[in-house]
Every structure is written in C-alpha cells, then in structure tokens.
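All protein chains of the complex are present and in place, except for one that has been dropped.
And then subunit A:
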Amino acid sequence: MSPSVRLQEMIRVIRSARTQGEERGVIQRECAAIRAQFRQADNGGRSHNLAKLLYVHMLGYPAHFGQMECVRLIASPRYNEKRVGYLGAMMLLDENQDASLLITNSIKNDLAHSSQYVQSLALCTLACMGSAEMCRDLAPEIDRLLRASSSYIKKKATLCAVHIVRKVPELGELFTPAARALLAEKNHGVLHGAVILITELCERNAQTLVQFREAVPELVHIMRGLVTSGYSPEHTVAGISDPFLQVRILRLLRILGRNNDTASDAMNDLLAQVATNTDSSKTAGSAVLYETVLTVMDIKSESGLRVLAVNILGRFLLNNDRNIRYISMTSLQKIVSTDHNAVQRHRGTIVDCLKDQDASVKRRALELSLALVSAINIRSMMKELLLFLSTCPPELKSHAASGIFNAAERYSPSQRWHIDTILHVLITAGADVRDETVPNLIQLITNASQLHCYTVHKLYRALVADISQQPLVQVACWCIGEYGDSLLQGDCEETEPIQVTEDDILDALETVLQSHMSSPATRGFALTATMKLSTRITENVDRIRSIVSIYGSCMDVELQQRAVEYNALFKKYDHMRAAVLEKMPVMDRSSMGQTNGESGGGGVQELEPTKPKQPEMMVAPQPASQVCDLLDLLSDPEEPSLPGGPLGPGGAPLGPAGLMSGSAGGDLLYLLGGLELTPTPTPATAPAAVTVYDKSGVVLKLSCERPLDASQTITLTATNTSDHDVSSLTLQAAVPKNVQLQMKAPSGDSLPARSSAVVTQTVLLNNPNKVSLKMRVRLSYTSQGSPFQDTVQIDSFPTPGL
C-alpha cells in the first residue's frame, strides 16, 4: 500500500469522526504512531508521516515534536523528503523557535545545489521564515544567485532579497547594485521582483532613493511598453497587460516622485496616458487606475492631471461594483482636505451612496458627506443627513448625530434652523447623542430669546408625542418650566396655535415623572419644571404642591431631597418663591465648561465627598433657599463647608458660575444657581453689633473685633424679649470651606424672659485665603415646653473690605 494513501486514509477517518471527542481520540492515536515512526530509522515513509502531522497541526492540535523531524528531512538527499521537510519548516518553525537555526546549514548547502528545484525550495523557505541571523549568514549567497542564474531562480532570489532587506535593513546596500541591473531584465517575473526590491530599498534608505530617481525614465519606458503593447497570452488579464507589474511600477514611481519636481515631471505624460487608456470594466483595470490615481495625488503633478484623477474617482463612484465604489470613497476621503472643490463636484453621488445597502459603503459615505458640508450646501446636505439618520444602522448613529451637530454649529443659517435641526436629531436618535448635547441645546435656546415661544410649543408637542428619548424629554421639561407662560398663551406666530391648558402641561410633566422610561436625571428635570411652573401659572398651584409633596417620600434620594426642599419653599419660604423661581438669564457659552468651584468671588460651591449621595446631585440641593441647606450641614456639625450661596458680594446672580458640565444634576444646580436670591436679612455695614436674627422674641446680635485681619473674633449675643423663658439654647455655626471656625463655650444656655440676661458665645474665625465671609447660624432652644429651631444666614459682616 503506497504510503500517501495512508495520509488520505487518515484524513478520511478524521473527517468521519462524529464528535469532537472521537476526533481527538483518532488524532491522539495517529500522533502516537507518528512519534514512534519518527524515532525509528529511515523507513521510506518519513515524509508521509510528517505530512500527516502537518494536517493535524492545521486542525489546531499541537505538533511541536515534529520540528526536529523537519530538520532531519530537510537534510535528506531525497527530493520528496526535502520538499515536505521545507513545508514543515515553514509551518512549524518560525524565527522564534530555536530549531530554526539548525536548518541554516542545510539551506546554505541547498542554495548551491545543482538542481534548481532544490534551490527554489531553499529560497522559498528562507523568504518565508528566515530570521535576522539566518539572513545575515546567507545574504552573500542570495546576492550571488541574483546575478548569475536562470530566471526561475532569479525571481525567487529577488524576493528572498526583499525579505532580507525587511529583516535586516543594513544589508540593503549589498543588493543595490544587483537591483539596478535587474531592471534591464525582460522576464516579467524577475522584473516584478526587481521593482519590489527597489521599492523596499528606497523606502528604507534616503540615499538609495536619490540614486534610483535616475531610473525613472527607464521605469516610464517599461510602463509605456506595457500599456501600449497588444495582447500577450502570457500576461494579459481582462485586457490589461500584466496588471501586477503595472501596479508595482506605479507604486515605485509614487515613491520616487514624492516631493521631487523633476521626477514628477518625467512621469506626468505616462500617468495621463495610463489614466486615459486603461479600460476599467474589470477589476484588473480598476486596480491599475486606482494605483494611478493614488500616485497622481501623491506626487507633484500638474493640476490638469489632478483633476483627471478626481474625475476617475468620480466615475468609480458611479460604478455598479460595490468594491469600486468603496475604494473611490476611501481615496476621496484622503484628498478631501487638499482638493476640496474637486471633490465637491461629486457631492451628489456621494450623498446617494448614503442609501446603499452595504454598511461599509454607508460608513464611508457618511464620513465623506460630513467632510463636504459647507456654508453653501448646508440646508440640502442636512436634509439628506437627517434622512440618513432615521434609517442608518445603529453602529453609525452616534457618529452621524455628532457629525450633524458639528456641522449645524459651524454653518447654521439661522438660530431657528439650528434649533429645529437639533430637535429633529433628538427625536430620531435621542438615545445616541452625547451628554453635553442637553446643556448645549439649553444654552442655544436661551440665547434665541425671540424663539422661546416657538421652541416651547415644538417641544411640548414632541413631549406629548413621545417620552422615551431622554435628552429630548430633559430639554422639553426644562423649557416648559422656564417658558410655560408662553405655552399657555396659545398663539405663536411661527407655529400653529394650539390650546394648552395648565392641566395639560401638568399632566405631561406628571407622565414624565411617573413613567418607568424616564431616567432619574429626567425626573429631576421634570420635578424642577413643575416647581417652576408654580410661579408661572395661576390656578393649579395646589396641584403642584401636591405633586411636590408626594415626591417627598420617593425612593430616589435625589428626587426626595428636591421635593422636600421645594415643599419647604412652599411652606416656610413662600415669600421667596417668586424670586427664587424667576426666569434664567442668558447663558454665556464659555462658562458652560466650568466646573463647580470656579466661580469668581462668591461662595465656593463644593462637591462634598463625605455625603453619601452622588457627588453631582449633592451640590444640587441649592434649591432656592440656602437656609434649607443647613439641614444637611447640621447633620454633620463638624463639616465646616458651606455649599455656599451663589451670590457674589452685592447679591448679583452668578448665573454662569458654578456650572457642572454634562450631568443633569449639575444642570439643576445651574438652573437654580443663576437665580437671583434675595438675601436673608443682611445687616447694614458699619455698626459693630448687628442684629442678625429676631423672631419670637429671641434676638441674636453679632459683633466683630479686629476686622481687617485674616482672623476675626465674633461675638454672638442672644437675648430674649418675649414673656417666656427660653432654655437649652444652643448655637451652631457653619462657614465656607477654607475658613476655620472655632466656637468657644457659651456663657450659658438659658435666656430668662424680658431680656434680663444674655448669653454670649465667642466664635474665632480664621480666613487665610480671604474668601468672602459668610456664616450660617442655627439656634435651637426650648420655649414653653416645645423645642424650636431656626437658622439664619449672615452674608455680610460689619467689616469693610468684604
């Protein structure tokens, strides 16, 4: 039985195995047999055993024990064994294996073998897996073969030299003279190898590049011969004479002509000739044309030639073959920045490609379209892009959305168009937009004050239609909260009038609040909007109040906190509610990026990391009255920091300040932070002792000493002017961060009636950074058997130079 049948038999057996386990069993048995055979002496079947092992290796099983067998077989005098040995070496040995060095000597001997087929085996293997060591050893041999041998060997030796140059670039100098001589060869195989070798040499060595520039006329001559020659049965593919060689020569010309006028001039005619004469109906021709276009764009070609090249690419765009369309768009992408106008001419076709079935083509078309958007064509392009957005595959949606936003920002013809576009994107692809879209859009809307009415109408309609797209819902809630009054008016010049009642609006917001589709951030937006409406609408304030109080016991801590604070706004601080919930001022774009704590002058808004809630939500409890904040503060009385008022000195609104970029919680902060807060009773300047608190008969006075220093001593004096005794009086104070506070022991804790006695407490403040000083004081006392608690904020101390 001839041994090779055994190989095929084994393959058949392995293939007929029904399960993975069965296959593994068969293979293990075979491998054991093979290993046994390897250990035996020469038995004539060695090559077949190795072949079997190679098959097993291809299936993915380990075959490292065959490496030494490869080495042995390569050294065998028999051609068949050598052949399989070399094949095994190429598959099992690579330069990382130690055994590969062992074959160096065999290769060296075989390179000098009398049979050219043996020589070719050695050349092939060296070119495939030769390590740097082996290359250095054998380079002189290869050079010898390059010069004096048959074409069959020369072409293989040339490619072997290419491999050596890639592995050991210094050896390039050794091959340069031979490479130059090879250009005169007639044999296409050798010529092809020579061109590749020269390409490699020029890419790695600048001097060689200069040297080979002189060969440009020769290359042009060869190329011309190929283009104008008639049909040759040996080399013609689909009407093109030797496309492989043509493409390689074009690539070499590209490298030689780059940044060099003389060389580029020499090629101009040839490139024009190739571009016009090559038939591109089949892939071979298209490949040549493609390479020509790449070469033209890369060298210093004249403008006429460049236009020709772009036109070829445009023609490719109309080709039926999808591959060619893809290629042309890839190339257009590369040149769109340099030859923008030329590419613009093909804009229509590119935009059509957005509708192609193939996802790769769509991606390319999208990138190109975005690059081609300009002020002139923005409207029509945007129409196409928005259409694309509604039908595009999900992996491209976010890229498309951000591209559209960028384009809209740069070239929008009007604010209304801009807002419309963004709204459209939010409706179609809301889930895929980036986080900063929401604040960006809000900023845009506030800036377009004449469009508030229009915007809020549109958003309301969108909200009623669909509440699943979070960014859209967030923006809509914010707008309804801010501009609810224009919504109620009903008529708006730019859109159809629709009758909206207060109940409708509250219904919409409540739906958002209750829907499971809304994210926590969105519900925060909705709750705040509901609250803001309490000052904009007149009739349903009770309904708002009830909504807000329901959420006071919500599971979501953020919502609960907001609700509780809004409740407080209704109850205790109703007088401030209107001021607190006033309309927002126009935002400045540059401030959008500021993070908390960068506000100039005024209170430092901090992220309080010790708080258990999420950081960005933490700062949100700014709600209108900072007084309520003390609820947090006093839970950790050690905490000296003040989530300070956004008020700068003099009470000016710090609208832009204290913004957190991106997060919705920060947005809320931002929303409220810009509000004008009427300061709680601030004492007048000048007098030393100031009354800071006066309620139910309890009066608290404050006086300062040493006003100009960084450290101050403040004395708090409490008196009781009511008719009832006050006992268990405690005073707690909080100051902004960076200010150190030390409270001395109070003189007592009871205040007898009718100011018969006072309680004083000294507070030492150290303000090294000279931040604007504020203090919050909380009083708790018992009067007539019931406990009282109150807080007062002291914003300006009776000192100059605040």
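Of note:
Methods note: a contact is a pair of C-beta atoms (placed from the backbone, for glycine too) under 8 Å apart; a residue touches a chain by one contact, two chains touch by 3 or more; residues count from 1.
In this text, contacts and distances are computed from a predicted model.
Chosen from "AP complex subunit sigma", "NADH-ubiquinone oxidoreductase chain 4L", "MAK16 protein" or "DNA polymerase epsilon subunit 3", the protein name that UniProt gives for the omitted chain reads "AP complex subunit sigma". Checked against the full complex, the candidates A:R204, A:R306 or A:R322 give a single residue touching the omitted chain, namely A:R322. If you put the hidden chain back, the residue from A:C31, A:L54, A:L385 or A:A733 that touches it is A:L54. Only one of A:H235, A:H399 or A:R545 touches the chain withheld from this view, namely A:H235. Of the listed positions A:H163, A:R180 or A:R536, the one in contact with the omitted chain in the full complex is A:H163. Think of the hidden chain as still there; on subunit A it touches residues 8, 11-12, 15, 44, 51, 54-55, 58-60, 77-80, 83-84, 87, 94-96, 117, 123-124, 127-129, 152, 155-156, 159-160, 162-163, 188-189, 192-193, 196, 233-235, 237, 242-245, 247, 251, 283-284, 286-287, 290-291, 322-327, 357-361.
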